[in-house]
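In this view, the complex is presented without one of its protein chains, the others remaining in place.
As written, the chains take the letters A, B and C, and residue 1 is the first residue of each chain.
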Amino acid sequence: MEGEDIVRILITGGTIDKEYNPLTGELIFSKSHLSNMLSQVRCNVRFVSEEVMLKDSLEMKDEDREEILKKCTSSGETRIIVTHGTDTMVETARFLGKGVKGKTVVLVGAMIPYAFGASDALFNLGCAFSAVQTLQPDVYITMNGRIFLWSDVKKNRGSGEFEELTGQKTS
Amino acid sequence: MEGEDIVRILITGGTIDKEYNPLTGELIFSKSHLSNMLSQVRCNVRFVSEEVMLKDSLEMKDEDREEILKKCTSSGETRIIVTHGTDTMVETARFLGKGVKGKTVVLVGAMIPYAFGASDALFNLGCAFSAVQTLQPDVYITMNGRIFLWSDVKKNRGSGEFEELTGQKTS
Amino acid sequence: MEGEDIVRILITGGTIDKEYNPLTGELIFSKSHLSNMLSQVRCNVRFVSEEVMLKDSLEMKDEDREEILKKCTSSGETRIIVTHGTDTMVETARFLGKGVKGKTVVLVGAMIPYAFGASDALFNLGCAFSAVQTLQPDVYITMNGRIFLWSDVKKNRGSGEFEELTGQKTS
Partner (left out) sequence: MEGEDIVRILITGGTIDKEYNPLTGELIFSKSHLSNMLSQVRCNVRFVSEEVMLKDSLEMKDEDREEILKKCTSSGETRIIVTHGTDTMVETARFLGKGVKGKTVVLVGAMIPYAFGASDALFNLGCAFSAVQTLQPDVYITMNGRIFLWSDVKKNRGSGEFEELTGQKTS
């Protein structure tokens, strides 16, 4: 089908896209850095990106997740990357896992903003690009170099890392 | 089998690991940056890395490729990433493709050294980590966000990007 | 006198030395980056550095300023750089200006942490190194590429930049 070769990227915010505001000392959103990131790494995958929102995922509400779900189900593309805050990435993954069928959706974020230099953002985005092109239709999270099915993942708040629920690796 | 969960990384050199020598103005090898890279991105995949050589791939000879092949076939791990220069990455991929069976091998490099800041190194490495965990046993190259089978890839020297031989996408 | 050729660097904290804690999303102090900074820029000035404290300057109290003053007056070196937060740098400069005689003291900080990559830290530190070697004994602040006497400077909190009190340039 026509939209299949193109990867759709839904930008929703998260630390990956935050910046430092020197006047207030806080981390804020200004604009997404995604196009700079993909241009810097010479990405040659055909993609279309869309800034759905720029939110810290702790501030996401049901209607935000509904909107992301709607974008997933209505898109012509069957390969979708969702950039997202890590704090409630699991919640959104579960919501999408129940509602999206026949598409490969990969949620990804970062612990350090891309704008900060020594970041995990580009590595994670690479994991997502690869995963979205190779995995069977379903909803996944990729963080820390690993891939998790939406139904078997949690964020370990102590370490800041993502793990299976069960302790048994699914990848 | 025992070695299967662990990813083995064979370091062979290439631009990804080069550094700038300010006294001569040349790009040189000093030591691999791989462990810094994986620590920076908080990679939580169990891996073992081995510095096989640190060569510009234009300087690789048959015996170098033989050595890389030997490392692949003799390793207990069935998931292997090979960091490699981009100039003759295709040659090495073909050599390994013919000689390695029953393992998923992914060759990866970079056009800009990791040490230079605005690099494609981490994104490409992320692609490789994801690919090596999801793809069927065979030999692949990942560059520019894409994945290529060893038997259907070439480097476009004009653009510096990797493409299929045939023009038909295999991923 | 013996200590004169050597520049003493008193580290007191400030944004210049802050780091991002990905687990909490906050900016914290871990260790000073000063020696990495001077090594990165191949600084060939003989110096000795001392970590007096690592504080956000909004949290400095009288006894902290007393301690910095004491370090200045008791040092054998007559050229002293003080790295300091920008929020109350003017207060500390005035305190030192009244209490330090016969030495060239330059206070410097940054609006963006050195650790964040696209920072003003190194530029400002360069301004300070130059100033401390060329200026007559007194107490100064350097920020935004400019040099201010301790008695004629304020921080414009709206713009985050330093200016003279009077509007008349003294340098």
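In the analysis below, a residue touches a chain if its C-beta (ideal position, glycine included) is under 8 Å from a C-beta of that chain, and two chains touch if they have at least 3 such contacts.
Here the structure is a predicted model, which is why all the values come from computation and not from measurement.
Screening B:Ile6, B:Met53, B:Leu69 or B:Ile112 against the full complex identifies B:Ile112 as the residue touching the chain left out.
Within chain C, the residues in touch with the undisplayed chain are 5, 37-38, 40-45, 111, 117-120, 122-131, 133-135, 142, 144-147, 160-162, 169, 171.
Where chain B meets the omitted chain, the residues involved are 15, 20, 22-23, 25, 27, 111-113, 115-118, 157, 159-160.
The working rule: only the chains that are shown with their structure count from here on.
If you average the Cα atoms of chain A and of chain B, the two centres end up 25 Å apart.
The distance from the centre of chain A to the centre of chain C, with each centre set as the mean of the Cα atoms, comes to 40 Å.
Multi-chain contact residues of chain B, defined as those touching 2 or more other chains: 117.
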